[in-house]
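Got a structure for you, questions after.
Every protein chain but one is kept in place in this view of the complex.
And now, subunit A:
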Amino acid sequence: MLFRNAKVAIGPLSIILRCMHLGLSGLQLMGFSIVTPNMIDTPMIISARDTFPSKSLAITSAAKAPINARNINTSAVVQFRITDQLWAEPMKKKKKMDPAIIKAREDRRRKKLEKNIRRLEKNARQLKPIDELEPPLHLTDSLGKRKRKVQVTPEQQEARDVLLKEWTRYKKQEYMANVAQIDRIMASQRRALDKLYEESEDLYNEAIMPDLSLVPYSISGPYASPPIKNYESPDGEYTDISKNWGN
């Protein structure tokens, strides 16, 4: 279409174009239709220039094209160029390594792992000893020397047994007294709560709520002797003899 329009409008130029264009694609034709005075100065072309004084068809300047009136160079148009589409990256060449080195490397890795495994297994079997749980050897050796030779006479034994029985009776009494005491205190509280319920149910409900601020609860004392005021207990010296069991 373009071409025919051109033929109609340009007349003589179109003929030249027709001669030149053979074998050229449409785009190249467009590129080629540059007609400059430098390039062609035949009267026919000049008349073409008259038709298109604004050089409206010129898309690129072909200044570098050889000035040769009779020879129209078709290859000069290749200013537009599309590089080949590859859609991939060229493959890198694989570096070849010495198989001996690879093997050595693999071996080293395996050895390291094995060593780690062995170390772990060894430690799993060997537990850290607790010295305090085993009587020291020098004590077990001198056991015979350390035994006391105590003779308890039958009268003494009798007195002890009597005291033990007496103690048992005493403890039973004490226990009964404790239980009675707890009963008494609980009854007192029950009575107070009942009386409170008579007065106000709201207050009662609030009173039987557990006091969560008491959890956890700790208490200490009483002690064997009263505390000494403003007494700072001296800091004793100590040597750390615990062994370092490295893993």
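Everything below uses one rule, namely that a contact is a pair of C-beta atoms (placed from the backbone, for glycine too) under 8 Å apart; a residue touches a chain by one contact, two chains touch by 3 or more; residues count from 1.
As a convention for this text, contacts and distances are computed from a predicted model.
K.L.:
Refer to UniProt and select, among "Glutaredoxin", "Putative GPI transamidase component Gpi16", "Vacuolar fusion protein MON1 homolog" or "Large ribosomal subunit protein mL46", the name of the complex member that is left out.
P.N.:
Hidden chain identified via UniProt as "Large ribosomal subunit protein mL46".
K.L.:
Going by the contact rule already stated, which one of A:M97, A:L133 or A:I208 would touch the omitted chain in the full complex?
P.N.:
For the chain that is not drawn, the touching residue is A:I208.
K.L.:
Touching the absent chain in the whole complex: find that residue among A:P90, A:P154, A:G221 or A:G236.
P.N.:
The single option touching the absent chain is A:G221.
K.L.:
In the full complex, which residues of subunit A touch the absent chain?
P.N.:
142-143, 145-148, 150, 152, 160, 163-164, 166-167, 170, 177, 181, 184-185, 187-189, 191-193, 195-196, 199-200, 202-203, 206-212, 214, 221-229
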